[in-house]
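Shown here: the complex without one of its protein chains, the others still in place.
This part shows chain A:
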Amino acid sequence: MTGKEDVATIEEELPPGTLPLDAWHRARGARMVVFANYHMPIQYEGIMAEHSWTREHAGLFDVSHMGQLSFSGEGVDEALEQLLPSDIKGLKPFRQRYSMLLDEEGGILDDLMVSRLDGGAFDGADIYMVVNGATKYDDMGWMIEHLPDEVTMNHMDEQALLALQGPEAGDALATLIPETAGLYFMQSGPFTWRGVPLWISRSGYTGEDGFEISIPADNAELLADALAALPQVKPIGLGARDSLRLEAGLPLYGHDLDPRVSAIGADLGFAIQKRRREEGGFFGHARVMKELADGPGSRRVGLRVDGRLPAREGAPIFAGDVMVGEVTSGGFAPTLGAPIAMGWVSLPHSALGTALEVEVRGKRIVATVAPMPFVPHRYRRQKSA
């Protein structure tokens, strides 16, 4: 097996790749850009229109650049619990969890979704994982290095991944696959559409109800056509995906999260369940416990920016004359009609309601620490009895 460095080197030498729906996007007039070393659609008719469409109806996103991995073998749960701070042993079949890959010092190597399969899907593998596209080769290298020989990891690069997001996503998908109506937020399962095996989870990256659909790449165009033909559905580019997730307060790896920051500072402690905190046995446990006790040095916060001028990634954040942080994602929130940002701020200045200033082109603008999400999540959660 190749180590982490070898994989990373190979990745850097490769020219941008094309994804299964490349021609499909171009035929629909998408403007293509290179993202995560793939040609991907940034927009079709325009970011604002696509953003609003997704908030009101249903948007179809091609997220096939993301890494889809499966794991199987003796001791797979124990092995993954060393790499992930989340409860894997307690993850029931068809359930999905948000988690992270942490390094030995507790730095965040990636954030991801992990779910338990049913023993049938993906060649009978036990665990399915979706990781970020830009980090997938590094993730694989890291995991190969740290997983025991008994555990097999498979990169399923023959699978495409589509996301259908928005308040009408449920109705739209149910017209093709009625059984998906039974899924609730963070549940997943195997489905069949026109004889094609699908793995569908009710989750996403917009704050809206919706699904992520893993499908063999050869069938992706067929499904994209069928979905896009529905009256509720339009294809949506990466531009609106970014503004939607920012409004939803969801961090973007490589911007809001990176190996320098910790899970607790990132406000992702919810992904580290009680048993894992108590028992430890995962990379970064010491830092997690220290920061839970003493507080992190700085925190990921939401910011409402006065006026209309967006404060973007890299804008310094000040409390008076002292720089106390930096914007890591920022832009204009179409739903709110105002600029919003996410950034890292030193702990004493991170309380909700704290009035800070961001500097944009030499100008100081008031930015107030605000609760996230900026736009309420509308997930379809199962009511607890």
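What we mean here is this: contacts are C-beta pairs under 8 Å (C-beta built on N, C-alpha and C of every residue); 3 or more make two chains touch, one makes a residue touch a chain; residues count from 1.
Just so it is clear, contacts and distances are computed from a predicted model.
Q: So which of "Phosphoribosylformylglycinamidine synthase subunit PurS", "Cytochrome c oxidase subunit 2A", "Glycine cleavage system H protein" or "Methionine ABC transporter ATP-binding protein" is the UniProt name of the chain that got left out?
A: For the chain missing from the view, the UniProt record says "Glycine cleavage system H protein".
Q: If the hidden chain were put back, which of A:R308, A:R364 or A:R381 would touch it?
A: Of these options, the touching residue for the absent chain is A:R308.
Q: If I consider the whole complex, including the chain that's not displayed, which of A:K92, A:K274 or A:R361 touches that chain?
A: Spelled out, the listed residue whose C-beta touches the missing chain is A:R361.
Q: Hey, which of A:M48, A:A217 or A:L292 is the one touching the hidden chain?
A: A:M48
Q: Please give every residue of chain A in contact with the chain that is not shown.
A: 42-43, 46-49, 51, 239, 243, 308-310, 312, 331-332, 334, 339, 361
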